[in-house]
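All protein chains but one are shown in place.
Lettered A and B in written order, each chain numbered from 1.
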Amino acid sequence: MNEVLNVLLLLFLIVCAIGVAYIRDLLSAVILFSSFGLIMAIIWQQLSAPDVAMVEAALGTGVAALLMIAAISKTKRAE
Amino acid sequence: MPLSRRTERRGGGTAIEDQIVRITSRLVAPFIQVYGIYVILHGHLSPGGSFSGGAIFGASLVLVALSFNLETGAKQISHQLASGLESGGAFGFILTGLIAIAIGGNFLANRAAGFPMGQAGELFSAGAILIITVFVGIKVASTIVTLFYTIIEGEE
Partner (left out) sequence: MIYFLAVIIFIILTLFLRFVIGIEPRTIVIFYLLGLIIFFFSFTVAEMPAFGSPDNPTFNEVPQRYLESGVSETGAVNIVSSVIIDYRAFDTLGEATVLFVAIAAVIATIKAH
(Lines give C-alpha, C1' and ligand atoms only; values in the text may rest on other atoms or scores of the structure.)
Protein backbone atom coordinates (compact mmCIF):
# COMPACT_ATOMS: atom_id res chain seq x y z
CA MET A 1 0.00 0.00 0.00
CA ASN A 2 2.78 2.36 0.97
CA GLU A 3 4.73 1.54 -2.18
CA VAL A 4 1.68 2.24 -4.34
CA LEU A 5 1.19 5.61 -2.63
CA ASN A 6 4.85 6.53 -3.15
CA VAL A 7 4.78 5.62 -6.84
CA LEU A 8 1.55 7.59 -7.33
CA LEU A 9 3.03 10.63 -5.58
CA LEU A 10 6.18 10.49 -7.71
CA LEU A 11 4.06 10.23 -10.86
CA PHE A 12 2.05 13.30 -9.82
CA LEU A 13 5.33 15.09 -9.07
CA ILE A 14 6.69 14.40 -12.57
CA VAL A 15 3.39 15.46 -14.17
CA CYS A 16 3.40 18.71 -12.18
CA ALA A 17 7.03 19.46 -13.10
CA ILE A 18 6.42 18.88 -16.82
CA GLY A 19 3.22 20.94 -16.62
CA VAL A 20 5.04 23.88 -15.05
CA ALA A 21 7.52 23.85 -17.92
CA TYR A 22 4.91 23.58 -20.67
CA ILE A 23 1.95 25.72 -19.52
CA ARG A 24 1.60 29.18 -21.10
CA ASP A 25 -0.42 31.02 -18.44
CA LEU A 26 1.98 32.18 -15.71
CA LEU A 27 -0.60 32.25 -12.90
CA SER A 28 -1.60 28.65 -13.66
CA ALA A 29 2.09 27.73 -13.72
CA VAL A 30 2.54 29.23 -10.24
CA ILE A 31 -0.44 27.26 -8.91
CA LEU A 32 0.94 24.06 -10.48
CA PHE A 33 4.32 24.83 -8.89
CA SER A 34 2.65 25.24 -5.52
CA SER A 35 0.94 21.86 -5.91
CA PHE A 36 4.38 20.46 -6.82
CA GLY A 37 5.62 21.76 -3.45
CA LEU A 38 2.67 20.18 -1.63
CA ILE A 39 3.31 16.75 -3.20
CA MET A 40 7.02 17.16 -2.40
CA ALA A 41 6.11 17.84 1.24
CA ILE A 42 4.06 14.63 1.40
CA ILE A 43 7.00 12.73 -0.12
CA TRP A 44 9.36 14.14 2.52
CA GLN A 45 6.89 12.97 5.15
CA GLN A 46 6.86 9.51 3.53
CA LEU A 47 10.68 9.49 3.70
CA SER A 48 10.31 10.10 7.49
CA ALA A 49 11.71 13.65 7.47
CA PRO A 50 8.93 15.74 9.08
CA ASP A 51 11.17 18.79 9.63
CA VAL A 52 11.97 19.11 5.94
CA ALA A 53 8.30 18.44 5.15
CA MET A 54 7.19 21.39 7.25
CA VAL A 55 9.76 23.72 5.69
CA GLU A 56 8.75 22.56 2.21
CA ALA A 57 5.04 23.00 2.96
CA ALA A 58 5.54 26.50 4.33
CA LEU A 59 8.21 27.84 1.97
CA GLY A 60 7.76 25.84 -1.22
CA THR A 61 3.97 25.84 -1.24
CA GLY A 62 3.08 29.11 0.45
CA VAL A 63 5.76 31.76 0.34
CA ALA A 64 7.33 30.96 -3.03
CA ALA A 65 3.92 31.01 -4.70
CA LEU A 66 3.01 34.28 -2.92
CA LEU A 67 6.23 35.97 -4.03
CA MET A 68 5.75 34.76 -7.62
CA ILE A 69 2.15 36.06 -7.59
CA ALA A 70 3.49 39.40 -6.35
CA ALA A 71 6.00 39.42 -9.19
CA ILE A 72 3.26 38.54 -11.73
CA SER A 73 1.07 41.38 -10.44
CA LYS A 74 3.90 43.79 -11.30
CA THR A 75 4.38 42.36 -14.81
CA LYS A 76 2.25 40.61 -17.44
CA ARG A 77 0.26 37.45 -16.79
CA ALA A 78 0.81 35.81 -20.19
CA GLU A 79 4.21 34.54 -21.19
CA MET B 1 -23.96 44.82 -2.90
CA PRO B 2 -21.60 43.01 -5.23
CA LEU B 3 -19.27 40.50 -3.65
CA SER B 4 -16.20 41.60 -5.55
CA ARG B 5 -15.23 44.74 -7.42
CA ARG B 6 -12.12 46.01 -9.12
CA THR B 7 -10.39 49.02 -7.63
CA GLU B 8 -7.33 51.01 -8.59
CA ARG B 9 -4.34 50.17 -6.45
CA ARG B 10 -1.78 52.77 -5.48
CA GLY B 11 0.86 51.32 -7.78
CA GLY B 12 -1.42 51.67 -10.80
CA GLY B 13 -2.51 48.04 -11.19
CA THR B 14 -5.94 46.72 -10.27
CA ALA B 15 -6.77 44.55 -7.29
CA ILE B 16 -9.83 42.39 -6.79
CA GLU B 17 -11.53 43.28 -3.52
CA ASP B 18 -13.22 40.01 -2.80
CA GLN B 19 -15.34 39.85 0.33
CA ILE B 20 -15.06 36.06 0.71
CA VAL B 21 -11.26 36.16 0.52
CA ARG B 22 -11.11 39.07 2.97
CA ILE B 23 -13.35 37.55 5.63
CA THR B 24 -11.72 34.12 5.31
CA SER B 25 -8.18 35.46 5.60
CA ARG B 26 -9.15 37.73 8.52
CA LEU B 27 -10.63 34.70 10.28
CA VAL B 28 -7.75 32.33 9.52
CA ALA B 29 -4.73 34.63 9.97
CA PRO B 30 -4.65 34.66 13.83
CA PHE B 31 -4.74 30.88 13.95
CA ILE B 32 -1.85 30.66 11.48
CA GLN B 33 0.14 33.12 13.59
CA VAL B 34 -0.49 31.17 16.80
CA TYR B 35 0.54 27.98 15.00
CA GLY B 36 3.75 29.63 13.77
CA ILE B 37 4.62 30.78 17.31
CA TYR B 38 3.87 27.27 18.58
CA VAL B 39 6.17 25.69 15.99
CA ILE B 40 8.99 28.12 16.84
CA LEU B 41 8.68 27.67 20.63
CA HIS B 42 8.45 23.87 20.41
CA GLY B 43 11.40 23.58 18.02
CA HIS B 44 13.41 21.51 20.51
CA LEU B 45 10.48 19.24 21.41
CA SER B 46 8.64 18.39 18.18
CA PRO B 47 9.29 18.45 14.42
CA GLY B 48 9.60 21.90 12.99
CA GLY B 49 11.70 24.67 14.36
CA SER B 50 12.97 28.09 13.49
CA PHE B 51 12.85 28.01 9.69
CA SER B 52 9.43 26.38 9.28
CA GLY B 53 7.82 28.35 12.12
CA GLY B 54 9.20 31.65 10.86
CA ALA B 55 8.00 30.84 7.35
CA ILE B 56 4.48 30.07 8.64
CA PHE B 57 4.36 33.30 10.66
CA GLY B 58 5.68 35.42 7.80
CA ALA B 59 3.25 33.81 5.35
CA SER B 60 0.31 34.82 7.56
CA LEU B 61 1.44 38.47 7.55
CA VAL B 62 1.86 38.35 3.77
CA LEU B 63 -1.61 36.77 3.46
CA VAL B 64 -3.20 39.72 5.28
CA ALA B 65 -1.30 42.24 3.16
CA LEU B 66 -2.27 40.39 -0.03
CA SER B 67 -5.99 39.94 0.69
CA PHE B 68 -6.55 43.46 2.09
CA ASN B 69 -4.22 46.18 0.87
CA LEU B 70 -0.73 47.33 1.66
CA GLU B 71 -1.82 49.94 4.21
CA THR B 72 -3.67 47.36 6.33
CA GLY B 73 -0.67 45.04 6.09
CA ALA B 74 1.70 47.84 7.05
CA LYS B 75 -0.45 48.54 10.12
CA GLN B 76 0.39 45.06 11.38
CA ILE B 77 4.12 45.25 10.79
CA SER B 78 5.73 48.24 9.11
CA HIS B 79 8.56 48.04 6.62
CA GLN B 80 11.08 49.68 8.94
CA LEU B 81 10.10 47.38 11.82
CA ALA B 82 10.52 44.29 9.58
CA SER B 83 13.98 45.41 8.44
CA GLY B 84 14.99 46.17 12.04
CA LEU B 85 13.72 42.81 13.27
CA GLU B 86 15.66 41.04 10.53
CA SER B 87 18.95 42.67 11.50
CA GLY B 88 18.06 42.15 15.17
CA GLY B 89 17.52 38.43 14.66
CA ALA B 90 20.95 37.94 13.11
CA PHE B 91 22.50 40.17 15.79
CA GLY B 92 20.85 38.21 18.61
CA PHE B 93 22.10 34.93 17.15
CA ILE B 94 25.70 36.16 17.14
CA LEU B 95 25.22 37.76 20.58
CA THR B 96 24.10 34.41 22.04
CA GLY B 97 27.28 32.84 20.69
CA LEU B 98 29.37 35.66 22.19
CA ILE B 99 27.62 35.31 25.57
CA ALA B 100 28.69 31.66 25.53
CA ILE B 101 32.30 32.86 25.17
CA ALA B 102 31.84 35.42 27.93
CA ILE B 103 30.60 32.93 30.53
CA GLY B 104 33.25 30.40 29.64
CA GLY B 105 33.01 28.11 26.65
CA ASN B 106 33.43 27.98 22.89
CA PHE B 107 31.51 30.07 20.35
CA LEU B 108 27.84 28.94 20.33
CA ALA B 109 28.45 26.38 23.08
CA ASN B 110 25.37 25.27 25.00
CA ARG B 111 25.90 22.99 28.01
CA ALA B 112 29.66 23.56 28.17
CA ALA B 113 29.06 27.30 28.57
CA GLY B 114 26.62 26.80 31.42
CA PHE B 115 23.25 27.84 29.99
CA PRO B 116 20.37 26.67 32.25
CA MET B 117 19.35 23.32 30.82
CA GLY B 118 16.15 22.54 32.72
CA GLN B 119 14.33 19.23 32.56
CA ALA B 120 14.50 17.53 29.15
CA GLY B 121 11.03 17.58 27.58
CA GLU B 122 9.81 20.74 29.31
CA LEU B 123 9.03 23.88 27.27
CA PHE B 124 11.74 26.03 28.90
CA SER B 125 14.69 23.71 28.58
CA ALA B 126 17.71 23.10 26.36
CA GLY B 127 19.39 26.42 27.18
CA ALA B 128 20.72 28.25 24.12
CA ILE B 129 18.72 26.13 21.64
CA LEU B 130 15.44 27.84 22.56
CA ILE B 131 17.01 31.33 22.44
CA ILE B 132 18.64 30.77 19.05
CA THR B 133 15.44 29.20 17.66
CA VAL B 134 13.41 32.28 18.62
CA PHE B 135 15.98 34.63 17.08
CA VAL B 136 16.21 32.69 13.80
CA GLY B 137 12.39 32.44 13.66
CA ILE B 138 12.05 36.23 13.99
CA LYS B 139 14.70 36.65 11.28
CA VAL B 140 13.03 34.28 8.80
CA ALA B 141 9.56 35.79 9.33
CA SER B 142 10.78 39.35 8.84
CA THR B 143 12.86 38.28 5.81
CA ILE B 144 9.71 36.98 4.09
CA VAL B 145 7.76 40.14 4.92
CA THR B 146 10.60 42.37 3.72
CA LEU B 147 10.95 40.40 0.47
CA PHE B 148 7.21 40.73 -0.23
CA TYR B 149 7.10 44.47 0.48
CA THR B 150 10.26 45.08 -1.56
CA ILE B 151 8.84 43.28 -4.60
CA ILE B 152 5.40 44.94 -4.30
CA GLU B 153 6.63 48.47 -3.66
CA GLY B 154 9.61 48.35 -6.01
CA GLU B 155 10.18 50.82 -8.84
CA GLU B 156 8.03 53.72 -7.74
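Following the convention adopted for this analysis, a residue touches a chain if its C-beta (ideal position, glycine included) is under 8 Å from a C-beta of that chain, and two chains touch if they have at least 3 such contacts.
Remember, it's a predicted structure, so these values are computed and weren't measured experimentally.
Across the entire complex, the residue among B:I32, B:A65 or B:V140 in touch with the chain not shown is B:V140.
Take chain B: the residues that touch the chain left off the picture are 43-47, 49-50, 86, 89-90, 93-94, 97, 107-108, 110-111, 117-118, 120-121, 125-129, 132-133, 136, 139-140, 143, 146-147, 150-151, 154-155.
Note that in this section only the chains that are shown with their structure count from here on.
Mean C-alpha positions place chain A and chain B at a centre distance of 22 Å.
Touching chain B in their complex are the following residues of chain A: 50-51, 53-55, 57-59, 62-63, 66-67, 69-71, 73-74. The part of chain B that touches chain A in the complex is made up of residues 11, 13, 39, 47-49, 51-52, 55-56, 58-59, 62-63, 66, 144, 147-148, 151-152, 154-155.
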